[in-house]
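One structure is given below, encoded as structure tokens.
For this view, one protein chain was removed and the others were kept in their places.
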Amino acid sequence: MNQEHLKRDLALIRAKSPLVHNITNYVAMNFSANALLAIGASPVMAHAVEEMEDMVGIASALVINIGTLDAEWVCGMLAAGRTAHKLGKPIVLDPVGAGATPYRTKTAWEIIHECHPTIIRGNASEIMALVDADIKSKGVDSSQSSDDAVDSAKQLALNTGAIVVISGATDYITDGTRVETITNGSPLMTQVTAMGCTASSIVGAFAGINPDPFEASLHGMAVMGFCGERAVAKKAAPGSLMINFIDELYEF
Amino acid sequence: MNQEHLKRDLALIRAKSPLVHNITNYVAMNFSANALLAIGASPVMAHAVEEMEDMVGIASALVINIGTLDAEWVCGMLAAGRTAHKLGKPIVLDPVGAGATPYRTKTAWEIIHECHPTIIRGNASEIMALVDADIKSKGVDSSQSSDDAVDSAKQLALNTGAIVVISGATDYITDGTRVETITNGSPLMTQVTAMGCTASSIVGAFAGINPDPFEASLHGMAVMGFCGERAVAKKAAPGSLMINFIDELYEF
Partner (left out) sequence: MNQEHLKRDLALIRAKSPLVHNITNYVAMNFSANALLAIGASPVMAHAVEEMEDMVGIASALVINIGTLDAEWVCGMLAAGRTAHKLGKPIVLDPVGAGATPYRTKTAWEIIHECHPTIIRGNASEIMALVDADIKSKGVDSSQSSDDAVDSAKQLALNTGAIVVISGATDYITDGTRVETITNGSPLMTQVTAMGCTASSIVGAFAGINPDPFEASLHGMAVMGFCGERAVAKKAAPGSLMINFIDELYEF
């Protein structure tokens, strides 16, 4: 990864404060909003069909996260996603719990088909479940190592045209051909809820200022890893990690 | 501001523990509830039309915040607001994102017309957008300085009969004629999500024990500013600020 490009993108986020429109889950909303503010972006959470066109219209990026989906919210997600696609705005899809229930896998594919996400970020189980219907997620936590999901990620990228990101002990970013890895971070990050969802939102912030979604994904995941590592070095316990992580994003 | 009156109101909140009924957004709920508990009030979050009359009936104040509105929640807001108005209970309206989408501006006005809020608290863009349809908010963050919104605030107060509060580097509180300012606080407070929403809830706690909504607004905003300043003095980073702010409210 080109460190100068990462610095340039961080400076751009702080200068432009891109509006990142999140349709995300109830568990993640507060933490993801604070992470976006800490890095210099401007978060908005909105899901009503009535305002999707207008909100996407003023946003720099859209993040769709199906963590606590229901029929009404899926309507909002599809309306927002279609508008973003039409306007050429970047869309990050986080298919939380794909493979845990058929409803989640089906909805993730519905969003992929109708909205054409620019980036898909998930854990290993989720990415594998989108490619192989036999893979079962354990709720929203991964039952698989990220290393085992690389082939699925490449196939998903080729099938959908999206950059696919697997987060895990090693993060993988692929366009179907090229594969980059990020190995920083800490296993303790999986003990803080919504850390993965927040990675999707942070990737959204980078996609809001960098037209290259591959590089935006790489930068977003790198910042997550760096800041997670630094926060764990301060105190290796999940409550403290949650707070110190936000501080590290701010000070990065 | 009369410091003795502020102390009296704080003591009243701690003695009476007013029930503050919040219909607020998903991002703010946890933080606002903790802030209300820390100051000595009793928060309840409830939005179902089925229980709005009963819940407002036992509450000391109602806070309506449209941050993550949708059609169903707006029904709950209107039902609660109408009941509170009928019963003569104070209503604080936080028109989050007014000006960002027509749906938000329209809904804020619908609530104003049907529920007659006692206090309207917003950032500069939101207050200006309620008066001048040409003002655009950037999502839920202000694109304007609070100083530029004073005339709009006065006009909004005169048009609606509500006390209008603009939060910003300088907070303004006006009834349309009289204007008071509060200059404490810290710019870092804007980097913690739901800090403005929480100001509305804290103002609601004061309105629940002080029948003068002008003074209640002044006291609520002053406490926010004092505690924010003290928390930033402990550590100038947004994750820590979130936690230290709650501690400061508790110890104030």
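Each chain gets a letter, A and B, in the order it is written, and its residues are counted from 1.
Heads up, the rule we're going with is that a residue touches a chain if its C-beta (ideal position, glycine included) is under 8 Å from a C-beta of that chain, and two chains touch if they have at least 3 such contacts.
Because the structure is predicted, anything quoted here is derived from the model rather than measured.
Participant: Check each of A:L12, A:V27, A:I58 or A:C75 against the chain that is not shown and name the one that touches it.
Facilitator: Hidden-chain contact among the options goes to A:V27.
Participant: Among A:S145, A:S186 or A:S240, which residue is in touch with the absent chain?
Facilitator: Missing-chain contact among the listed residues: A:S240.
Participant: Among B:N2, B:N30 or B:N159, which one touches the chain that has been omitted from the display?
Facilitator: B:N30
Participant: Which residues does chain B use to touch the chain missing from this display?
Facilitator: The missing chain touches chain B at positions 17, 19, 21, 26, 29-30, 33-34, 37-38, 42-51, 54-55, 58-59, 72, 76, 242-247, 250-251.
Participant: Just the residue numbers, please: which parts of chain A touch the chain that's not shown?
Facilitator: Residues of chain A in touch with the missing chain: 25-28, 30-31, 67-72, 97, 100-104, 136, 138-141, 190-194, 235, 237-240, 242-243.
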